[in-house]
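The complex appears here minus one protein chain, its other protein chains still in place.
Note that the chains are named A, B, C, D and E in the order they appear, and that numbering of residues resets to 1 at the start of each chain.
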Amino acid sequence: MPREDGRRPDEIRPLAFQSDFQLHPLGSVLAVCGRTRVICAVSLEEKVPSWMKAQNVSGGWITAEYQMLPSATNTRGEREVTKGKLSGRSAEIQRLIGRSLRAVVDLEKLPGITLHVDCDVIDADGGTRCASITGACAALEIAAKKLVDQGVIPEWPLKARVAAVSVGIVNGEPLLDLCYTEDSAAEVDMNVIMTDQGRFVEIQGTGEEATFSDEDLEKLLALAKSGLKQLFAEQTRITGRANG
Amino acid sequence: MPREDGRRPDEIRPLAFQSDFQLHPLGSVLAVCGRTRVICAVSLEEKVPSWMKAQNVSGGWITAEYQMLPSATNTRGEREVTKGKLSGRSAEIQRLIGRSLRAVVDLEKLPGITLHVDCDVIDADGGTRCASITGACAALEIAAKKLVDQGVIPEWPLKARVAAVSVGIVNGEPLLDLCYTEDSAAEVDMNVIMTDQGRFVEIQGTGEEATFSDEDLEKLLALAKSGLKQLFAEQTRITGRANG
Amino acid sequence: MPREDGRRPDEIRPLAFQSDFQLHPLGSVLAVCGRTRVICAVSLEEKVPSWMKAQNVSGGWITAEYQMLPSATNTRGEREVTKGKLSGRSAEIQRLIGRSLRAVVDLEKLPGITLHVDCDVIDADGGTRCASITGACAALEIAAKKLVDQGVIPEWPLKARVAAVSVGIVNGEPLLDLCYTEDSAAEVDMNVIMTDQGRFVEIQGTGEEATFSDEDLEKLLALAKSGLKQLFAEQTRITGRANG
Amino acid sequence: MPREDGRRPDEIRPLAFQSDFQLHPLGSVLAVCGRTRVICAVSLEEKVPSWMKAQNVSGGWITAEYQMLPSATNTRGEREVTKGKLSGRSAEIQRLIGRSLRAVVDLEKLPGITLHVDCDVIDADGGTRCASITGACAALEIAAKKLVDQGVIPEWPLKARVAAVSVGIVNGEPLLDLCYTEDSAAEVDMNVIMTDQGRFVEIQGTGEEATFSDEDLEKLLALAKSGLKQLFAEQTRITGRANG
Amino acid sequence: MPREDGRRPDEIRPLAFQSDFQLHPLGSVLAVCGRTRVICAVSLEEKVPSWMKAQNVSGGWITAEYQMLPSATNTRGEREVTKGKLSGRSAEIQRLIGRSLRAVVDLEKLPGITLHVDCDVIDADGGTRCASITGACAALEIAAKKLVDQGVIPEWPLKARVAAVSVGIVNGEPLLDLCYTEDSAAEVDMNVIMTDQGRFVEIQGTGEEATFSDEDLEKLLALAKSGLKQLFAEQTRITGRANG
Partner (left out) sequence: MPREDGRRPDEIRPLAFQSDFQLHPLGSVLAVCGRTRVICAVSLEEKVPSWMKAQNVSGGWITAEYQMLPSATNTRGEREVTKGKLSGRSAEIQRLIGRSLRAVVDLEKLPGITLHVDCDVIDADGGTRCASITGACAALEIAAKKLVDQGVIPEWPLKARVAAVSVGIVNGEPLLDLCYTEDSAAEVDMNVIMTDQGRFVEIQGTGEEATFSDEDLEKLLALAKSGLKQLFAEQTRITGRANG
């Protein structure tokens, strides 16, 4: 069964990231994965969260927030501020983005500062959390370069690059980089987050109405790894740096 | 005293609106006024607000929402969803956008539907509420055209075009289209919202630390009218329609 | 067409302000404009807002809050605390009251203090925001007198008096000081806020379903100025001071 | 030890209730007990709460809300809407007011309607919950008279009058009708709510830092009963009806 | 008319308190009164509330929180966190628990510390607030013993024991310790909170649809006193201390 946009099962959507998308943030990337577009911005705050002070933790911090514009989805979504609180989905995604970035950063090398990462989805066609992570890592590199150049931090803080891709099983077939209609129909949905050194940062595999076997797991991980290579290449292109 | 970007006192910033900016909404415009950029989207809901049903009001409705991305400002702003409620400023602006659009639309010609207008600021350099109104009117035209073409509504619903521009007094001098630093330093700040037929929709003139005379008012209104001409021209260009 | 209470188009409603209405506040005025009644209270807090400290701004601050009693309106209104947040309307009005008062006060002459202005509407029959501003300015004068007399502040802080009145166009006719039924039927509604020295503090002119011309604007401003004279006279009477 | 306002231990503060205080509500009373003043309003809603419909309960309902104006207290209080929720104290008081009124009303005689009782404190000098109950009962009678006269309800719904008074032990001495400074210093604080037929509706006796004996209880109840007589007389005067 | 569980009118339900129910808190008791079960926990915080610091109040503080598990009631209850705020009922009960405990503690003997009391209802069959108070007092004793033994506080802080029981009038008959179905049918409902020295801490007697006489009051208080004796005995058993 062919995919709706004609891709092969192991084919990622066209990537077209754009750096310096916004006026004010330290680092800013428009992450474009097929028809999904996310604005990823990194802003500097020259202090650390109060819990770090209270617990006397050294170094700095990275925290992320994620929201969709109401106009980003097929049917307009209600703003979360209107409901007065973050949805469970957004809370879960922004915790994932923060964890993924912190896994590849040496927080000791961000002494006394917090980097705020904002991922705002302009157009959603599946894979927004993965595009957010991949774009945010590129924006973080751009921001880190400025901080080092300006002498705000003394050393390069990234230990590796991180990127994320979704894989899933649709109609029994393992597919790479699901678009929205594929994601909605998927029996199994998995987000794989890895470093450019080939190590896992996070695996989240879920069967909402189905379950999956050891063999399925193996196939999905192989697909993900092939897609991640292309995402790391796009980060290289956009940041102008050979590696994270 | 020259303006920081070299403009004459009566000169508007470069306009570069872009239509069909987003994937899903019925109408969508990226309103670009100098370095200020706002995504304006119009989405269709095929029902009217509950108060209209309760009060048995015929026709349809237009409502607007306004938010800044946290990364849109010079210093990163806290998300309003994090605070759990809309700020007074956002509430005030979105009410203004809604009123301005409704003033030029014959709501009877939107039977049984609500148009949701979302204005999300990507980059803020002053004049975001004016860019929102001007961009939203263009997006509304684009949406209205689709609704008429698709037969969702029987007749053209706009009675006129609406656009908005800010004027103000800075260091005693009346200026057109204030950027952020001018706006911050202004003694008097005025938003003028008019139709392309030369009638006022709304005037909001404010002196936070100063007051202004009848003569000041006259000068500011003249500046605003000259700026609005160029905004109506940009709407004409982007929508491909001679008038609203 | 005669007005429902028999007034001429250029006639203001009977004014009957009452000072020292409450037990505890520094200054307190019951502003009575026809059947509209608002309790205006000014309370002292001997510190400034945290943003002033953070930004090292000298002087003091004035801030306002506005609410309607649920029993103040024709149909009982739900309490905003029940909904968990301030309505957009209340937020907008209280920002306006605060700005209007700050425009006539030299904040440098309130060193280290915040004046909290509370406007609580007991009976609403149109013009509640205007009655709030006019009453609040009188309450502020009463409070300022006590602060100077008690030596809390060294100098008289008001630069002028401020008052507000509504004007509008109803059935094509410009009217002064709209009551609720007139306000509901108005094509154009304008609030004019001026000092007793004849300068504008704020103009807010709005056409919800209609628009207005330059000539309409001129007529409305003339009506407003005639009404404001009587409001300044009432402030003089109630405060026992010749001018602000 | 004399009381600060020269009253005898068994003396209630001067009562000066005022009916028809507000413009719009069905019944409205300004309850004045010494320097404490509360606006009590009763408004009609022609439907019953959703839980009554769901549980198929016949008759009608009475519900109460209680708030202090921020300017009602010695030190200005923060508005509860600003904090986003009702305080525990307000929640507790308004539940008490509602229960007290429902105890003397035959809800079957309010078929299909809800009476909303709003108690808003203008000036607080102790005893605001008691003044609220006593004033609200008078406002309820005034409202009930209109409802019967207009034929909205077929029969007189009140079974009795209800009033409330505070008593307490201050410096070891039982006192009637505590003002704020007495209330703050009280070892024991008790609110006694009774019908004009001499039956208890509610007793709330509290020792925050002290406890009390059977004998204390007896003395306090005797004091309360003497005060309640005068409150019932004031209700008679203001409503023009011999009894509830 | 016999009671549904066969008890005599003056018979309390079987008591089976269990100490050290939880892993982490300083003191923890599972209060079991018939089928009603409440987890009562006391936790130490080594600082006092900010208002005590601001007002320079010496000593320490005790504060309580009360919640029902959604699964504790006959029909599952919605979580209060889902609604975004504490219900009026919970707020009222936790204020009562806190007041009752503070009435028997010498706060001066808790220098610089706050004891947090958490009462979480596992199974509700009437009388949850009374079980909470009685269980919390036992948990407080257990915690106090540890604090004295560990030298965190120098002296025994309890002045007496406190316990609570409900009494009521059902079908005209005074009953001790109402279960849920009795409580729902009660004409009069009263919670009596006393010390083991025979003094009242709090009396809350309420007639929702009925009222009560002096004679009823006398009978209810006598029933309550007989029940409280058994509750004090259970506290003695569980804490292993002769008295509070």
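Everything below uses one rule, namely that contacts are C-beta pairs under 8 Å (C-beta built on N, C-alpha and C of every residue); 3 or more make two chains touch, one makes a residue touch a chain.
All values reported here derive from a predicted model rather than from experimental measurement.
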Legend entry - Selected residue (touches chain absent from view) among E:E4, E:E45 or E:D214: E:E45
Inset, instruction - Among A:R35, A:R102, A:K219 or A:R241, single out the residue that touches the unshown chain. - result: A:R102
Inset, instruction - Extract the touching residues of chain A with respect to the undisplayed chain. - result: 84-89, 91-92, 94-95, 99, 102-104, 160, 194-195, 197-214, 216-217, 221
Inset, instruction - Please give every residue of chain E in contact with the chain that is not shown. - result: 22-25, 28, 35, 37, 39, 41, 43, 45, 65, 67, 69-74, 76, 79-82, 84-86, 116, 118, 120, 122-125
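Methods note: only the chains that are shown with their structure count from here on.
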Legend entry - Between chain A and chain B, centroid-to-centroid distance (C-alpha), Å: 33
Inset, instruction - Determine the centre-to-centre distance between chain A and chain D, using the mean Cα coordinates as centres, and give it in whole Å. - result: 58
Inset, instruction - Quick one: report the Å distance separating chain D from chain E, using the average Cα coordinate of each chain. - result: 27
Legend entry - Multi-partner residues of chain D (at least 2 other chains): 84-86
Inset, instruction - Considering only which chains touch which, label the overall pattern as line, ring, star, complete or other. - result: line
